[in-house]
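Worksheet: the structure to be examined is printed underneath.
Up next, chain A:
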Amino acid sequence: MNSFLAANAELLITIVKIALLLFVVLTVNAYLTWFERKVVAHIQSRWGPHRVGPHGLLQPLADGVKFLFKEDPTPAGVDKFVYFLAPLLALSLALTSIALIPFGPDPIHLFGHDIYLGIAPPDVNIGILALFAITAMGVYGVALAGWSSNNKYSLFGGLRSSAQMVSYELALTMSVVGVLLMAGSFNLKDIINAQAPLPGHPDRGILGWNVWPQILGFFCFFVAAIAETNRVPFDLPEAEQELVGGFHTEYASFKFAMFFIAEYTSMITVSCLCTIMFFGGWLSPFPASWTFTHYLPSAILIPFGLWVIWDGIRYETIFGRVILPGVGTAIAALGAVFVFLPGVNDFIQGPFWLLSKILVFLFVYVWMRGTLPRFRYDQLMSFGWKLLLPVSIVNVILTSFAILAKLQWGGK
Partner candidate 1 sequence: MGREMTASLVVFFVLAALAVIGALSLIIQKHPIHSALSLIVVMVALAGLYLLMGAEFVAAVQIIVYGGAIMVLFVFVIMLLNAGVEEHTSISKMAGAPGLLLVVALAGFVSASIARSAASVQTASQSGTMSSTKEISGMIFKDFVYPFELTSFLILIAILGATVLAQREKS
Partner candidate 2 sequence: MPTHPILEYLWVIPLLPLLGSAINGLFGAKWPNKYVNIAAIGSTGLSFLFALEAVREFFDSGQVLFHKEFFTWIAAGNFRAGFDLQMDQLTVVMVLVVTGVGWLIHIYATGYMAHEGGYYRFFSYLNLFMFFMLILVLAANYVLLFVGWEGVGLSSYLLIGFYFLKKSASDAGKKAFIVNRIGDFGFMLGMFLLFRTFHTLDFTTLFQAASNPAWVSEGWGQFGTFTIACLLLFMGACGKSAQLPLYVWLPDAMEGPTPVSALIHAATMVTAGVYVVARSHMLFAHSETALVVVAIVGCATAFFAATIGLVQTDIKKVLAYSTVSQLGYMFLACGVGAFSAGIFHLMTHAFFKALLFLAAGSVIHAMGGEQDMNRMGGLSKKIRWTYGTMLIATLAITGIPPLAGFFSKDAILLGAYQIPGGHPLYALGLLTALLTSFYMFRLIFLTFHGKQRYDDRKVHVHESPWSMLGPLVVLAVLSVVGGWLAAPAFLGRPDYFANFLTPVFGGRESAEVLGEAAAHTLELTLAFVAVGAALAGWGVAYWLYLVRPEKADGLAKSMAPAYRILLNKYYVDELYDAVIVKPLVWISTNVLWKVVDVEAIDGTVNGIAGGTTAIGDGVRHTQSGNTRSYAVWVVVGAILILAVIFFWPGAEKTAVGMVR
């Protein structure tokens, strides 16, 4: 047994990592829905969910239960195989894409094995290409769902979404090319490191990130990414006013949940990509010389924990008064741990920055949903083809010229 473990340690670790990531991602998805509803509610000056659990924190759980136990009718005349395949495809692809994201620079040493954060080995030469490949395949989930459920609204939803995705995929890919040119690699890790200060160069921290030279690219990428994920304002595939529920009109309960999770997962993925390619991934925005910034995580976590405790004490329901302080103490304790274990603290820096940036992007997503109106279909198409694509191409050209110029006169 042990021998087997020893023999297949790599395999074992990978499996464990997958399970862990799945759990994390699904939980994050669940609470992302809560987060979204809360934020949108507050944007629209409502309360949002606050009945189930304190601050509606158990709302996702309730939703999950509802998804699982609702009746799951299969409409007559659907193409069974495809009808079942579509959500599976969507979800699995979305989750797979997460697997390619590295969440931290350096491995943990456990049981004599270097364990990297992130499932794929960090030296995947074609990381970004693989990601694009998976997102490209993501079209099928929507398209097939729309087609298979034998419903004209669904069909139109599917048609629209596939057309939209194919169109914006071009812009998405082209807009990244600038970054790739600057990094000179497809490897996500290299891309992040390319934004780090070169040895012997002044450490410019946040100023070294790609977002500044690639501002055009970033704009295109972010817009195209939102379109890829069928989010507002590009959520025509499920435009309620026109198409009822769009491609997932005929889907109920768990299959619908699959689409739902897939959508949020791809949101996370896209946020990760944005972070990695334009915002320096796990790099701290501050120069490395500012060592005190290493205590920033604790400095954020401990007050937050304390606030949660205080809020919990004066919460109206007994359940809240019991549970919230516990959570608060946990958070605060985590912050304290970081303070008192410098090794852990140093290790935590990368993931901390990465996650916080991702959170910011997710917030932006929700924010946009709360504010922006939906495009009209022709506007969508013309926007994609006539604005995004040309702009991203121009960006590629400018970048390559800049690089050439640098090679020519930049010295060194």
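The candidates came about this way: all candidates are chains of the complex that A comes from, given by their letters.
Going forward, a residue touches a chain if its C-beta (ideal position, glycine included) is under 8 Å from a C-beta of that chain, and two chains touch if they have at least 3 such contacts; residues count from 1.
Not measured: the values here are computed from a predicted model.
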Which numbered candidate touches chain A here in the complex: 1 or 2? 1
Report the residues of chain A in contact with candidate 1 in the complex, numbered from low to high. 79, 81-82, 85, 125-126, 129-130, 132-133, 135-137, 139-140, 143-144, 146-148, 155, 158-159, 162-163, 165-166, 169, 173, 186
